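Removed: one protein chain of the complex. Kept in place: all other protein chains.
On to subunit A.
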Amino acid sequence: MLTLTCPYCGNAAEETELAPGGEAHLKRFGPGSSDEQFEDYLFARKNPKGVHFERWRHAYGCGKWFLAARDTVTLEVFGTYKAQTPNPTPEIVAAVQAKRPNWTPDWTSTPATTTSAESLTE
């Protein structure tokens, strides 16, 4: 059983209270993008065996979308964070690396903190 703590209402929500939303941090490629980019955006998903970042919605609770870092093999949850976050926060990266020392982030841009995106939440 998966239990995720919703970062908006703070409640620990059990799996059946949540709705899954697939891979997190997808960048949209719309009009003006190449066919390859658009195909990747629509269909290419990571499906890793190990650390994965996902979208979830607290559907039966506060109704907000949030992001979660977890291990797809052990179902261990490293943390949850707000959806207005372009990349996993430094705290999440630290929590993952504490448990998986060999894991390194696969994104390049500097992780933004949730505080700077806070104004988007309302």
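Note that in this section a residue touches a chain if its C-beta (ideal position, glycine included) is under 8 Å from a C-beta of that chain, and two chains touch if they have at least 3 such contacts; residues count from 1.
The rule is simple: contacts and distances are computed from a predicted model.
*Asks:* Among "FAD-dependent oxidoreductase", "Sarcosine oxidase subunit gamma", "Tryptophan synthase beta chain" or "Tripartite tricarboxylate transporter TctB family protein", go ahead and choose the protein name stored in UniProt for the chain not displayed.
*Replies:* Per the UniProt record, the undisplayed chain of the complex is "Sarcosine oxidase subunit gamma".
*Asks:* Which positions on subunit A touch the chain that was left off?
*Replies:* Contacting residues on subunit A, toward the hidden partner: 8-11, 14, 16-17, 60-64, 121-122.
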